[in-house]
Every structure is written in C-alpha cells, then in structure tokens.
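One protein chain omitted, others in place.
Just so it is clear, A, B and C label the chains in written order, and each chain counts residues from 1 on its own.
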Amino acid sequence: MTEIPKEEMLLKCPSTCAGCGSLLALRYILKAAGKDTILVIPACCNSVIQGVYPYMLHTVPVYNIAFAAAAACASGMSEALRAKGEKTNVIVYAGDGGTADIGIQALSGALERGEDFLYICYDNEAYGNTGMQRSGATPLGAITTTTPNGKTVNKKDLDRIVEAHNLPYQATACSSYPADIYNKVKKALSIPGPKFIHILAPCPPGWRIPSEKTVEIGKMAVKSGIWVLWEKEYDKFTVSAPSRAAMKRPAPVGDYLKAQGRFRKVDEKTAAVIQANVDKNLKRIALEAAQSEETE
Amino acid sequence: MYEIRIHSRGGQGGVTAARMMASAAVKDGKFATACPFYGAERRGAPIVSFVRIDDAPVRIYSQINKPDMIVILDPTVMDTVNVLDGLKEGGSIFINTHEEVSFPKEFNVYKADLTGIALRENLVVAGSPILNTPVIGALAKLGLFSRESGVKAITETFADPRNTSAARAAYEEVIV
Amino acid sequence: MSRMPKMTISVPHEAAAGLTGTWRTFRPVVDRETCNHCGICAMFCPDAVIDPDTLEIDLVYCKGCGICSNECPKKCIKMVREEH
C-alpha cells in the first residue's frame, strides 16, 4: 500500500461546509501533487473557501479564474511553463457546473489540443456554490432549487464525452476513497498530456444529508453501482478495487436514494428507471473491462 | 497622385497585381498603396482593387471613384460592371484581350493578350492562366514604374521564372 | 523599478478563513479507552483537524461535522452538544 504523506497542504481551515466531500478529496489531491504545483480554480465552491484577502489557506499557488475558463487558463499556464522548461504540475480543480456545463467548450478544446495538465472535476451534482441549482450533472429525480419537483432528465455522461477525446489518462474517483484518489492523482501526474479525473463529492446541504454521512453516502454510491470507480490509461481500462467488489453484487440503488433528502420526491417509476440505468451502465463497464483485459 | 482601378474576377490575381504594382512604384522611390476591396464574393465574382502612386505618402483610404487609369484583367466583367465609371477625361485603359475593342475616344486605350501570353508561357495554375505577372510587364511599358522595379516586384513574389518571362512578353506586346 | 500592483494577492496563513471551531454545534469526544488508533477518523476528516499521530482533535478548527464519529469502526467518538 502506498504511503500517503502526513503533511497537509492546506492550512486550517478552509471555509467549506462541515463535512464537505470536495475538501476531503482536495486534501489527498494536494498530498499526491506536492509543492511543485499550481491550482487553477474557476468559479465554484472552492473559489470561495480559500480564506479572505490578504491570506489564504493553500500552500501551493492558486489561480482563480472565471467560470467558463479553467481549462483555457491551465492551457496557457502549462504552455508557458513548458516553454520555460519548468515541469510544475498544473491542476484544475473545478465543480461539475464549471466542467460539464459552462466550462465544457474550453475543456474539450484543451483536451483536443493535448495540453499538459490534470483536470479534476469534483462533482457534487449541482451548482453548490450558489445554493444548489441544477446542473447538467444533477441526476434524474434530484431536487434542486431549480428542479423543485426533481430533475426530469438524466445526468450528463461527462466521462463518455471526455473519453471521446482519447486521453492518455482518465479516471473516476469518490471522496470516500482517499487512497484511491491519491494513487490516481499520482499516476495521472506521471503521464504527460491531458489527464482527467472525475470525483464524486457528496455535499451535505445540497444532498440533504447529515454532515457526518458524507463518507458513508459516497460509499453507498459506489456499492450500488450508481457511481463506478475506474481508470483508463491509454487503452487499458480497469475497474478499481472498490467497484470490482461492488459489481459482484451491487446494493439496490433505492437505499442510496432513500438516504438523501434530495431524492424524496422520486416515485417508484422513476426509481425503477434509475435502477435500470445503473444496471445498463454496469453491464457496459463490465464489458469494456473484459474487452480491455482480452486485448492485454 | 495617380490612381488606378483594377477589374478582375476572384482568383485571377487582381489583388496580387495591385500589390506588385505598388511595390514596383515604391522601388522607384515613389509612395504607393494597394488596396483590394473585399466583399463576401467567392472565386469567380467580379472584384476591384485600387492602387495609388504619389510623390508623397498616400493618406487616402477610401475607394477610387475618379481613376486616372483602369486595368481590365478580364474583359468579361464588362458585361456586368461599368468599368469606365468615373474614369477621368484623358484617362487610360489597359485591357487584356486578343480582340479588337472600342472605347470612347477621350480615353487612351492599350491592350495585350495576357491570357495568350500566359498560355504560351505555360503559366497556368489549377487550370487558370495567370494574369497578374504579365500585367506588370504591360504596365511597366506604360510607364507606371520602371521595368527593373517591375521585375523585382515579381521575383520577390514568385520564384518561378515563367512569371518574369511572361511579363517581358507582355512588355514587348503593348504598343505605346 | 519594480512596483507591485495592488490586487487580490494572498499569502498562506493559518486561520485565513477564521476560527472554524466556532461553527460547531456538536463536539467530538473520544473515548480513549476504546480507541485502537486505527487512524480512520484522521483519514476521513475533510478539514484535517485530527493529528495523524496523536489523533488529538484540534477544537479551534473542528467544525463538528461528525464524520469521524460516523466512520469510527470502534464507535468510540461521541458527538456531544456544545455548551455556551
């Protein structure tokens, strides 16, 4: 097992909500990245939790940038650093709105150009920073302030959009599995070119769960198969250990839905659709993993 | 100031001709500008370009409405465009043609078969005879700029020697 | 001549977002007798207020989210209402 450094890269304490999944993930991202790193952060929860001028809590440089702009900013930064012969890690830490919605054009452009940086999307499945409005990443049935009766359409499959760019490295993760995050970030940063990690980050106020349940709910997401941990290095697709175990006998997704207030208006019919979506997706992933193993 | 308006079709090289004309005049120690009028037209549409030659820097950017000379690279544009529009009395016309042409008597008319020269010199790109280098030879003969400067302007733009030989042929053909 | 423009440039400094311990409604209280020092509480604390060696909780910053209590396999961390 990898030794995760004890040193914290964030000083006490960012002003995230109590029990924030995205902050938990960021702790391990920065441990893996180390000091030779610049964080690029578009408008999102993480742009407002850094502390108040003239102080901040990050011990690596942080460049805050406009909502739609993270991947383009990282492109310019990375190109400039590489032109100067510097290897400094450039890491975008962006929410799902800044990634799947307003920032997707810049992201797609940067991935297509093959820019050398790591893009991490922490997905709390809504516009958390502005009080939980729906995003393209909000799942079917979830209540947000702009879907008061629950979202009527599916979550955008961001990973398959990103996958279409044929990156050297792509992975999913969840804040409830910090060692997995640490390893994936380490791996990603060892590979030149564009890298993408999509982290499910439960949000207590947005998901209407008690703050102590953040880790538990993330694990339920993985165990039910509604969120699958995997990584893809060039063409090698691997399901990560926690999901490998879960896929043998996935927990019913209904338990995951019932544990969260945001799904309280999901009726049986919608619950069945969600379960069917999960089943279909798990089949697809199992098939992809099997095919990848065959070609090994 | 001497003002020239060039009529051609998109893709015939009228814009490049204008640039080489201005460039040749500058090499003679004059001041000159070349200014294509861009529209949304595509290949084949009638287009105009402007050249101004003067002893002082040219400060005019608007289109040439009263030219001293018009250059017609493609006579077929005359079917749709009044090429003589605004031409000064006593002004000059240079036309690329192998046929007899008639223009009002108050103008000085010069001609050469640039298309024929281009075909003879095998100066054809993508099926189209190149007219913009032979016309430089013809206009040098009319005294717009020196023969040497015309050749320099061509060789700076095109490496292929067929361009200068076509220009020389046009220089010979024009009767002043 | 180097002149720093005046703009939002911040430097690292603890407590830049205030003493977040004041946010707390419930305080984690560890039963040290039962604790087996597995470190899971420290691993999952989003705010990293649990010392990874001593497992002491920094109450100046602990927001009282209760993840440590929820995740403790020994169930030896109790969330106790703060008295003011």
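We adopt the following convention: a contact is a pair of C-beta atoms (placed from the backbone, for glycine too) under 8 Å apart; a residue touches a chain by one contact, two chains touch by 3 or more.
As a working rule, contacts and distances are computed from a predicted model.
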{"item": "Chain left out of the displayed complex - its UniProt protein name, from \"Multisubunit na+/h+ antiporter, mnhb subunit\", \"Radical SAM domain protein\", \"Methytransferase partner Trm112\" or \"Pyruvate ferredoxin oxidoreductase\"", "value": "\"Pyruvate ferredoxin oxidoreductase\""}
{"item": "Chains on display which the left-out chain touches in the complete complex", "value": "A, B, C"}
{"item": "Which of A:Pro5, A:Gly76, A:Pro168 or A:Pro205 contacts the chain that the document leaves out", "value": "A:Gly76"}
{"item": "Options A:Lys35, A:Lys236, A:Arg264 or A:Arg284, residue touching the unrepresented chain", "value": "A:Lys35"}
{"item": "Touch list for chain A against the chain that is not drawn", "value": "35-38, 40, 47-48, 50-53, 56, 58-66, 68-69, 71-84, 88, 105-106, 108-109, 112-113"}
{"item": "Contact set of chain C toward the excluded chain (per top definition)", "value": "1-12"}
{"item": "Residues of chain B in contact with the chain not shown", "value": "18-19, 22-23, 26, 31-38, 40, 57-63, 65"}
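Criterion: only the chains that are shown with their structure count from here on.
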{"item": "Partner chains that chain A and chain B have in common", "value": "none"}
{"item": "Chain whose mean Cα position lies farthest from chain B", "value": "C"}
{"item": "Distance from chain C to chain B - Cα centre to Cα centre, in angstrom", "value": "81"}
{"item": "Mean-CA-position distance for chain C and chain A (Å)", "value": "23"}
{"item": "Overlap residues in chain C, where contacts from two or more other chains coincide", "value": "none"}
{"item": "Multi-partner residues of chain A (each touching 2 or more other chains)", "value": "none"}
{"item": "Touching residues (chain side chain C, partner chain A) in the complex", "value": "8-18, 20, 23, 43-49, 52-53, 58, 60-61, 63-67, 69-71, 79"}
{"item": "Chain C contact footprint on chain A (complex, rising order)", "value": "6, 8, 10-16, 18-21, 23-24, 27, 49-59, 176, 178, 204, 210-216"}
